[in-house]
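Partial view: only certain chains, each at its native spot in the assembly.
Should a chain be cited, it is by its letter among A and B, assigned in written order, with residues numbered from 1 in that chain.
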Amino acid sequence: GAALAGAGLMTGSVAKAAPLPIPESNTVMGDPIPAESYGLPTEFEKHVKRRRSDVFKNKQNFSDWSMTPLQHQIGIVTPNGLFFERHHNGVAKIDPDKHRLVIHGLVDRPLEFSMDDIVRYPSVSRFHFMECSGNTLTDWREPKSVTVQQSHGLLACAQWTGVPLSWLLAEAGVKPEGKWVMFEGGDGSGHLRSIPIEKVMDDALLVYGQNGERLRAEQGYPIRAFFPGWEGNTCVKWLRRIKVVAEPDQIRGETARYSDPMPNGKWRQFSMVMECKSVITSPSGGMSLKGPGLYEVQGFAWSGNGKITNVDLTFDGGRTWREAAIEGPALDKCLTRFRYRWNWDGGPAKLASRAMDSTGYVQPTVEDIARVREISGFVQHHNGIFPWTVAQSGEVSNAIA
Amino acid sequence: ADYGQRPEVGYGKPVADADLVLWNIDIHTPDGANLPAGEGTVPAGKLVYEQKCIACHGEKAAGGPVYGTLVGGIGSMTKSPRVLTPGSMYPYAPILFDYVRRAMPMDAPQSLTNDEVYAVAAYIYNLNGLVPDDFKMNATTMARIEMPNRDAFVRDNRPDTLAERCMSDCKPIGTVADASKPAAAPR
C-alpha cells in the first residue's frame, strides 16, 4: 500500500504486557428480545438529546422550543425523537379517530374529512428539511451559543408522507377570488397562518407520515401542513381548519410575529421562504481538536428555493475559499451534507461554509444581511455565513461577531 | 403515470357553514370582518384582566412572571430595541380580539365570552393610550381604532442580499457592525 501518515504506523508491532482480554460482552447473554418493542438509543448515547432553548430562555415552556443536536446528527435524516420543536401552547393531544379537518371559505363545496378519509387518498413521500424562521436568533451581533445545537438546532430533515394539498382544494373547488389559504391548528394557541394559493397548489402537502411512521405528537399528530422550503411555523400542526380567503387575516402571527425588522421602523411580513444557508457541524463550537492532522470538516447546506449546487469552505476567515464535496442524494429543499478533508496545521483558524443553490443565490454574510435589514433584538431569517474559530489549543468557538 | 396526479375521487363530506359557527372564529383584522356581536368596557376589562390575566402578565399588564409588558413601545419602532406590544406593534386593533379569543388566557384558551374579550381588549388598549376610559369596545368601534403601526408592514421582497461566490482574495467575513461602515471600494 501507499506510505501512510499516522502515529501508529511508525512503530513496530511490539506485544503489550498482557494480551487483550476477552470482552465481557462475549461471555454473557445479552438482553433478550421482548415480545414487542419500540427501541430506544443505548445508554451510552444519552447525551444526544434535543434540548430546550437554553441560550434564549423563555419564562414558560408552552410557547417555547427545543433544538436538534446537529453536532451529533449523522447523515441527512433527523431521527424523529431528536426533531426540533416549536409550540405555541405545548404539545396538543388529539385522538385521530375524533379528529376532523374542514376546508371552507371561498370554495364551491365546503368539506369535512376524517383521518380515515385522508389516509385513503393516494400519497406521496418526499425528503425535505424544516427550519424555524428564528433559527440562529441568539447569534447575530455577538456569540451567544456554544454549540451548533444552540445556534442552528431549529433545523431538521425528514421524509414526509401525505397528500398534495392541491388535490383537496380542487375537490372543494377554489373560487376565483380565493387567493390565500388559511391554516389553523388544533392546539391551545389556535396557531394560524395564511399562505398564498400559488404555493399551496404548487408543492404543499398535508402530511401524516414522517420518517417511516405517523407524525409524532410534537410534530402535529395526526396531521399537519407542510410547505417545502418555507419557515416551520407555516407548516401548521394539529391541522383542523383550512379556509380559502381573498387576502390574509393579518392576525398576530402574521404581523406582530414572524415579521422581520427592516429599516425606518418597517416590518417585512409573509417572509416565508428559508433562503440558502449552511453551517459546519464538525468541527463546531464546544468541540476540541486533538492536535494537528487531517479532519473531515462536515456540515449541512440547504435551501428553500431548490437544490444545493455548491458549498465552499474558508479556513482563513473568508479570504480564500475551497469547494467542499456534496454527498448525494442532493435533493430539492433538503438537507445536504458537505464534506471536506482539512489538514489542520495546528495554528489558529477561522472556518466557515458558504452554500449556493440552484437559483444561483449565494449565502450572505451577516454584514450583507445587516446592510439591507435592521435586525435588532428580534432576529428572523438569519442565514448568514457562520464562522467558528479553532484556537491553537484545538478548542472550537463561535466566532460570529 | 398517474403518480402525483390528483385522483378522480374525493373523500370529503359536505359540511355547511352553519356547522362551523364555533370553528370559524378568525377575524379579518384589517376591517374587523367576522368580529362577533358583544361589547365591553375598560372597567369590565380590568375585572376580567385581574381575574384571568394578571397572574402571568402582571399588574396593569406591565409584565409578569411569564411574559413581558403588554403596554407601551409606541414610537419605539425606529429605536433600538423596538418595544413590541399590542399597542405599538399591531397594525389593526382587531388582532387583539382574534388573539385573545383563540389563545388567552393561556391556561384556558377559548374560555372567555365575547363580551369578556371585548372588555379586556378595551382595558389593554386603554392602558396603551389608544382608547379613552369610557370607550365601548365592539365590532364597529374596534375596527376603527387607529393603530400607530398600521403602515409599517411591507411584503417580502427577498432576495435582498446579492452575495457573490468569491474564491480567493476575498473580503474577510464581516460583522453586523461592519455593515454600518461605508461600503468598501469595489475590488
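Just so we're on the same page, contacts are C-beta pairs under 8 Å (C-beta built on N, C-alpha and C of every residue); 3 or more make two chains touch, one makes a residue touch a chain.
Quick caveat: nothing in here was measured; it's all calculated off a predicted structure.
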item	value
Chain-type multiplicities in the full complex (formula in displayed labels)	A x2, B x2
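By our rule, only the chains that are shown with their structure count from here on.
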item	value
Inter-chain centre distance, chain A versus chain B - centres from mean C-alpha coordinates, in Å	26
Chain B residues touching chain A - in the complex, by the definition given at the top	2-4, 6-7, 9-17, 19-20, 23-30, 65-67, 77-78, 80-82, 84, 86, 89-92, 95, 98-99, 102-103, 106, 109-110, 149, 152-180, 183
Chain A residues within the chain B interface of the complex	59-60, 62-63, 88-89, 102-104, 109-113, 117-118, 120-122, 124, 140-141, 164, 166-168, 170-172, 182, 184, 188-190, 192, 240-241, 243, 245, 247, 249-252, 255-256, 259, 261-262, 264-273, 275, 310, 312, 314, 316-322, 350, 352, 354, 356, 361-373, 375-378, 381, 385, 387, 400-401
